[in-house]
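A single protein chain has been removed from this complex, and every other one stays in its place.
For reference, chains read A, B and C in written order, and residue numbers begin at 1 within each chain.
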Amino acid sequence: MISVLDHGYVELEDSMASDLSVVNAARVSFNNHHLKMEEGDDKLIRFLMKNKHGTPFEHNAFRFRIKAPLFVFREWQRHRWSSFNEWSGRYSELKPEFYIPVPKNVRTQTGKPGAYTFEPTRADVAEAFIWRLEKQSNLAFGEYEDAINGGIAKELARLFLPLNIYSEMFWTVNARALMNFLSLRNADTAMFEIREYAEAIEEYFDNEMPVTAQAFVANGRIAP
Amino acid sequence: MISVLDHGYVELEDSMASDLSVVNAARVSFNNHHLKMEEGDDKLIRFLMKNKHGTPFEHNAFRFRIKAPLFVFREWQRHRWSSFNEWSGRYSELKPEFYIPVPKNVRTQTGKPGAYTFEPTRADVAEAFIWRLEKQSNLAFGEYEDAINGGIAKELARLFLPLNIYSEMFWTVNARALMNFLSLRNADTAMFEIREYAEAIEEYFDNEMPVTAQAFVANGRIAP
Amino acid sequence: MISVLDHGYVELEDSMASDLSVVNAARVSFNNHHLKMEEGDDKLIRFLMKNKHGTPFEHNAFRFRIKAPLFVFREWQRHRWSSFNEWSGRYSELKPEFYIPVPKNVRTQTGKPGAYTFEPTRADVAEAFIWRLEKQSNLAFGEYEDAINGGIAKELARLFLPLNIYSEMFWTVNARALMNFLSLRNADTAMFEIREYAEAIEEYFDNEMPVTAQAFVANGRIAP
Partner (left out) sequence: MISVLDHGYVELEDSMASDLSVVNAARVSFNNHHLKMEEGDDKLIRFLMKNKHGTPFEHNAFRFRIKAPLFVFREWQRHRWSSFNEWSGRYSELKPEFYIPVPKNVRTQTGKPGAYTFEPTRADVAEAFIWRLEKQSNLAFGEYEDAINGGIAKELARLFLPLNIYSEMFWTVNARALMNFLSLRNADTAMFEIREYAEAIEEYFDNEMPVTAQAFVANGRIAP
């Protein structure tokens, strides 16, 4: 398990992944099967990556358990070639856990459309933001609890809850779709918070399929 | 444009849809092409629907413009075989528009897992909920505005915002995926608010592809 | 490895599959995680299957290696929510292996559109068909080899080859898409030859996820 942000994490629950699966999927084209990685196989993976032969990277799977704030899940769940199951706010009560950034991650936006950059705010601005976000999050959760205790359905009571509340999900994805995720989310243009998660995902990916992950990075994180 | 809930709507911006496209897609199997719906074509559509021949229903497209609260979009965007573009809270400032249910739609949940039902709460409970939800929504938006005015990046300021704030999106979908959406969202088990949207979607669908829509309803809203 | 038809097979190369993954994906909704199947879990799986809650069945993967004739692969590769890599006839020479049905599987078609049935032909008709199919297959392969030996590119030489020649592929799929495949291919309306493969696939599925597979069969092989 890799901790992310203040209360979140990424955990690889199970996987069916290896560099060898890429090589064998590619070599089925030549009816040629290996039992382990052999000389030339690293080169083949780099060739496939560079030339955008994507399908051999699909014959594997990673199942992650992830805890993250809703505004992060909102971006994450737009990745359609993968599978999601999330904690249901309709039928289950959420917990009072909210993402509150540390001061150095409270930022301001500069630049113009298409080329925004972010930089830390002044320390006092950061502190005020953190203080007010904590207060408002607690207030919102209080309203949520009161509503439930007063007999309001959970699915309606959650309307009080802000986008920084934490939730949990299962995410199952193959290496090709995972690289697409990384190309967009472990990137300079990505929002800081989802990038923290993408880095954790990439760490697991690199551990399970090191040759593939390195070829991906060498290729400028452009997914095949 | 069809108004939905207090501030939302569904609008069919453009479409490429007809019952004839279903018939011709199915009849390409027999190399048989019609210029208009003919005798027997209604029956063919009902046959395809009932026997789960799904692909002939895919050769069409609907592009909708939708305004709905975030908790509705969260469910909607889990439908992966379709296309989404949504208003970006990272780069654009959201408006102070929040979904506040009318009293008769403030509900309590009864029953047990797998068989929940919902019914209206007592009038005073509903009124108190509405009053507090309005107040809390305004409070949250005030914090959001203060943060932006104080120099906090919009992508962070939005952490204050609750799930009942409105957003807008484009949704493009073919009739098969649209029927899958309706089978899950224009259903007794669906959340009231997304069902209101699903009814509007079904109205447009019925208008563009009446024979298909009626066959779908006659089939118990089970998507092919 | 399960032998199918005269030269084909299905082999499960690797998998990440269990009934438990279904239960845990469903229970993430309630933030409830099990380490092994417990009382009530079978019932939950049957509930999900019957009520078409499909996503919990996606958090797993099966990687198959399959050898089948081209007319079987043509149907198989229309299943889009899965991954394929096939032996390349552009760059690799195919082998002289052809599907030739045994006499009892040579059939005639009766009935009318939408309700065809098949039954064995007379013995002499079957024998003549087999004899001519063998002869024609060999003739075609002879032309293919001559073309390659004469310097014609493999990608063009293969134009001689008939639809009953064997090829090989990798197929990776999750249980939900696999059940969709079975609902269409392990069915009375399916072509006999692909049904033989579907039965082999179902055997592996039943072995890896027995509770899910039995719930699927009990549900009339209707995929969730």
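Simple rule for what comes next: a residue touches a chain if its C-beta (ideal position, glycine included) is under 8 Å from a C-beta of that chain, and two chains touch if they have at least 3 such contacts.
Just so it is clear, the model here is predicted, and its values are computed rather than measured.
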### Task
Give the residue, chosen from B:6, B:42, B:58 or B:146, that touches the chain omitted from the document.
B:58
## Note on the structure
Touching the hidden chain, out of B:121, B:136 or B:174, is B:174
### Query
What subunit C residues would touch the chain not displayed?
69-71, 74, 77-78, 80-81, 84, 89-91, 99, 101, 106-109, 113, 116, 118, 121-122, 125, 128-129, 132-133, 136, 139-140, 143, 146-147, 150-156, 158-164, 191
### Message
On subunit B, where is the contact patch with the chain that was removed from view?
### Response
14-16, 21, 24-26, 28-31, 55-56, 58-61, 63, 65, 83-88, 91-92, 168-170, 172, 174
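Throughout what follows, only the chains that are shown with their structure count from here on.
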#### Entry: Averaged-CA centre spacing for the pair subunit C and subunit A, given as whole angstrom
33
### Summary
subunit B and subunit C have mean C-alpha positions lying a whole-number Å distance apart equal to 35
### Query
For subunit A, what residues touch not just one other chain but two or more?
84, 91
